[in-house]
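Structure first, then comments.
Every protein chain of the complex appears in place save one, which is left out.
Chain nomenclature is as follows: A and B, assigned in order of appearance, with residue numbering initiated at 1 for each chain independently.
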Amino acid sequence: MLEFRKDIFADERDDHLQEIGQPTQRQDMLGHVTGTSRYYDDHRFANLLHLKVLRSPHAHARIRSIDDSAAARAPGVKRIIRAADVPVNLNTLLSLMQFGKDDEPSLASDVVRYKGEPILGIVATSERAALEAMALVRISYDPLPAVFDVEEALKPGAPSVNPAYPKNTFEYHGKYDHQKLRFGDVDAAFAQADIVLEDRYQMSPIEHAPTETNGSIAVPDTNGRIVVYTSTQALFFSLDTAAKINALPSNQLHFIGGTVGGGFGGKVDTMTEPLAILAARLTGAPVRYRLSRHEEMQFGSPRGAERIYIKDGIMRDGRIIARQVRAYFDSGAYTRLSSYAVIKCAGHIPGPYSIPNVYADVYCVYTNRTPATAMRGFGVTAIDFAIECQMDKDAVAIGMDPLEFRMLNAYRDGDMKAHRREAKNCALIECAQVAAEKAQWPLRDEFRRMSSRQGGGSARAGVTDRSRMPTPAAPPRVPASTAQRAAYERPMPAVSPAVTPPPAPPIPPQPSAPAGSSHGARRFSSVFGTRRR
Amino acid sequence: MKTPIQFRLNGEDVAAFVEGGANLLDTLREIVGDLTVKGGCWQGTCGTCTVIIDGVPRLSCITLAETCSGSSIETAAGLRRGSELHPLQIAFMERFAAQCGYCTPGMLMAAKALLDKNPNPTRQDVIEAISGNICRCTGYEPIINAVLDAARDHTRSRV
Partner (left out) sequence: MAKHRGRGVATINYPIGMNLGGDPSQALVHSNPTGKFTVALSSIDLGQGMKSVVRQICAETLGVPVEDVYVDTADSDTGPHCTGSFASRGTHRVGNAVIVAAREARAVMMEAAAEELEVDPGDLETDGRGNIRVKGAPHRSITVQEVAMAAQFQQGKTIAGRGIFLVPLSDVDPETGEMSPATCYAHACLIADVEVDDETGDVSVLKITSAYEIGRAINPKMVEQQLVGGAWMGMSHALYETVEPYYPDPRHGPRDFNEYLMPGPGDICPHEIVVLERPAPDGPFGAKGIGEMCANPVLPAVANAIFNAVGVRINDLPITPERVLRAIQARGGAVPAARMR
């Protein structure tokens, strides 16, 4: 089922290794087959309380009134947690990296913006008691118009979903409602192209559906701290998010995790820890907040839907000379991580191909549905679907074999990519050759002779006049003869006479700091984990 | 108002007081303390909580604890005899048939229930036996192979 082609790229590897490359048994396998691997919920506590969250039944509504008095008196109920109880009730996940505005409450107070948005927490001696108490809560709503389509949301007059972003798009670089990618001149290229093909692709939201749902247990510790057993995929990310929401110094929290029953990106949002911690602080007891499967399916953050328009300009000889993309990420009611995915998507366009003219606008759009989050392939899965379907259509349009068409356009070492970095360490061609051989997909001789290491950076890639390209800020190219290193080092300036180092890169103009607070910061800060707010 | 129940768990006598309507999954985990049984959905649709009751694979999350009084229940905790792993456990290890491991206890019990009744299953028999158990990580192929291996090597044991 799985075999190696060690002969390919053998000259770039040193295969004399002891432990690397061995099919060593997993450290956790014995625990898995004996059922003794400890997940967050495999810890028992006396007097454990259970937190369940009352959720909005409306996609968009104003909350007129909340009467939780009957619920507070219900059997087994220890505490009702309201919006006013949350110390810092507005956050965005990437505030830890100073990216984006705080836009999402832990508990909604005046407006609910998606069906399932949390409004109240009920802490009780059993889940059943909490759910029965929940049925006694009386909330009256004034429904508001809702918007569910990303392009409708961008039209003037569309209902405004998220007050931090009133036009229903995330703000990039303080001035744009999308991330741009501009390389070459697509309009001129489309005018020249033999064939222009346009199409639209749509990916719907999907579930991570790990067999273990999201959850955490917050336990007051003997020394006044709170210990949190968690299913998170990112321990300190969740710790710092929970510390911010609870207005606690980070060292008051002790997070324990590391063995998780599947994540796939769905356990990054830190949805249960902040309220579990708050509940533990308010009751003085250990509290578990565990999403039921129904909650995960209906209200847990999904992979966000994406709508992608692609327009390709191709020549009859097989070259793609232009690719234009307009992509919309459906972020749902709040930002979470979609703002980041947009940039990742923009950096991925036009795919692993050398196309001399590329133009893309990528949007993060708000709608009145469950906020989306990362999932396996975040920012890339949908655009790859769109690109690879489009490639097939392009090939059929000019009567070329779909695999040969891809190989013809595949990027090679030395090609310039649309985000203005030199391609290196490429291997698309070799993967195509090997898969074709294995599947008995016939390829013509010239395609079986192609190599990622030859022909790059030349007229083949359509970028002949590199003096017109802005000099890349990347470090100088490393000669291919350098032995493979075991750890990251900045490549040394080239010493081989065969390689001419490019001129020293100009320092990119520093973006001017946004006025006032750090709202709308344009980029990630590398100072992770410290908050300047 | 709690009901006393008694049953055998992996060969040992167990007694518990349970609320009316309590399911066997929560009873085993929270009251009896057998944490090898995992909960995936509490809706009876994923198979993660599979245990064997009187020789039959059952979903413990939708089995009323009270109906198990007097029954013989097997969970993953009872698979190994002392330090000796069950052939299924050995086969799962050798086939790398677990990644996150969360579906594994339920999967093992579904497989054990098959092999206890049918020591010589076909591939199709194995597929049918585990069709009620969701795995999100492995793609099922290594699990099917592991169960077939265990069936072939039923005489193997390991100290």
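FYI, a residue touches a chain if its C-beta (ideal position, glycine included) is under 8 Å from a C-beta of that chain, and two chains touch if they have at least 3 such contacts.
Every value quoted in this text rests on a predicted model; they were computed, and no experiment measured them.
Engineer: Using the touch definition from the top, which of B:57, B:87, B:106 or B:142 touches the missing chain?
Structural biologist: B:142
Engineer: In the full complex, which of B:37, B:114, B:130 or B:151 touches the chain missing from this view?
Structural biologist: B:130
Engineer: Of the residues A:173, A:316 or A:449, I need the one that contacts the missing chain.
Structural biologist: A:173
Engineer: Just to verify: which one of A:75, A:145, A:163 or A:258 makes contact with the chain not shown?
Structural biologist: Only one listed residue reaches the unshown chain, and that is A:258.
Engineer: Would you mind spotting which of A:108, A:275 or A:410 touches the chain that isn't drawn?
Structural biologist: That would be A:410, which touches the missing chain.
Engineer: So that we can see where the missing chain sits, which residues of chain B does it touch?
Structural biologist: Residues 41, 43, 45-46, 96, 98-102, 126-128, 130-131, 134, 136-144 of chain B touch the chain that is not shown.
Throughout what follows, only the chains that are shown with their structure count from here on.
Engineer: Using the touch definition from the top, list the residues of chain B that touch chain A in their complex.
Structural biologist: Chain B residues touching chain A: 19, 21, 30, 33, 35-43, 45-46, 48, 75-77, 79-80, 85, 88-89, 92-93, 96, 98, 100-105, 108, 134-137, 141.
Engineer: Which positions of chain A touch chain B when the two form their complex?
Structural biologist: The touching residues are 1, 25-26, 28-39, 41-42, 44, 128, 209-213, 259-262, 264, 292-294.
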